[in-house]
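A protein chain is absent from this complex, but the other protein chains hold their places.
Here is subunit A:
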Amino acid sequence: MSQAKVPAWVSVGLIPLMNILLAFFVSGLVFLAIGEDPIEAAGYLIYGAFGYDEGIGYTLYYATNLIFTGLAVSIAFKAGLFNIGGEGQAYIGGLGVGLLCLWFDSSLPLLVIAPLAIIGGALFGAAWAYIPAYLQARRGSHIVITTIMFNFIASSLMVYLMVNWLKEEGVMSPISRTFEESAWLPYMHDVFAPFGLDIGDSPLNLAFVLALFCCVFYWALVWHTRWGYQLRTVGTNPTAAQYAGIDNAKVTIWVMLISGGFAGLVGVNEIMGVNHNLLLNFTAGYGFAGIAVALMGRNHPIGIILAAILFGALYQGGAELAFEIPTITPEIVVVIQGLVILFSGALENMFKGKIEGLFLRRAVA
């Protein structure tokens, strides 16, 4: 067996970078085709995402959602499960957050509501993931199918609840009343203001800190607890797990609960941090983008943070780009995002063999 190894910076640094560059190169061709200067467009995109305080704030706000859903997809993947249901779990998680805020916003202070809502969001997301998890573990129904179906069920359920129960009276659109300010998660710019730091007004709020905390939690859980040990055993060698006396079904159910919990925290950022009321469609595809984030992030929290920031930058810079160059419509921005997903997700192994081969040959020579 070969003992030669590809250096870590190649597999986690160089190869993803090559994939992204290729995606940008093809995006450049798209810009040329519609008669725009790709260099100029790239300039707007990068400036929009990182060039000024508000832009950075927006980028990190988008990244917050993507970290949650990226962690959700990734931890399930550690057990060999493909959780496509992040979207629905985030939706129901948001419902949990919203309900708690609506119930307690006038009676409890923020310091009590915030932890309640965080736990509530995670529990609601977890509960939504529980049914597919149970069906997979005990009945053998394929988790990909059931989680996809549960996205649709979540969506319909939310419409029903919003229209029939949660809509504010006398309002034509399906949104709840706005929470009292005691149920608003503080914005980052408000947190920094007392210290004399002006970071520009953006939706970035304390949920970002929660997301970073979740990354640490993920890291400790997966690599430093016995449950994480069981999880990784089940994910890489289920037969060895059986041999070791690990209950595969139990691990499957628990990991999906945690996965759903991560996804549910999107609601904390969106409902409690930004919208301050319950509404429809606040998940906006973050659940699905989380799959790409997890793939690009190589199922490691550091990678997931970086990938989430990249996608956040594409969301924010893309919006800026569409604003600055009218011929570049938001749809073209979606094309760029699609290309990044295509090259770094679906085609992630395109260069892998060749580059690794190059390094292994050099190592042997």
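Here is the rule we use: a contact is a pair of C-beta atoms (placed from the backbone, for glycine too) under 8 Å apart; a residue touches a chain by one contact, two chains touch by 3 or more; residues count from 1.
The criterion applied here is as follows: contacts and distances are computed from a predicted model.
Undergrad: Among "Alpha-ketoacid dehydrogenase subunit beta", "Hydroxymyristoyl-ACP dehydratase", "Nucleoside ABC transporter ATP-binding protein" or "Urea transport system permease protein", go ahead and choose the protein name stored in UniProt for the chain not displayed.
TA: The UniProt record for the chain left out of view names it "Nucleoside ABC transporter ATP-binding protein".
Undergrad: Using the document's definition of touch, tell me which of A:163, A:244 or A:346 contacts the absent chain.
TA: Spelled out, the listed residue whose C-beta touches the missing chain is A:244.
Undergrad: Of A:106, A:225, A:281 or A:349, which sits in contact with the chain we cannot see?
TA: Reading the full complex, the residue touching the unseen chain is A:225.
Undergrad: What subunit A residues would touch the chain not displayed?
TA: Looking at subunit A, the ones touching the missing chain are residues 1-3, 5, 220, 224-226, 229-230, 232-233, 236-237, 239-240, 242-247.
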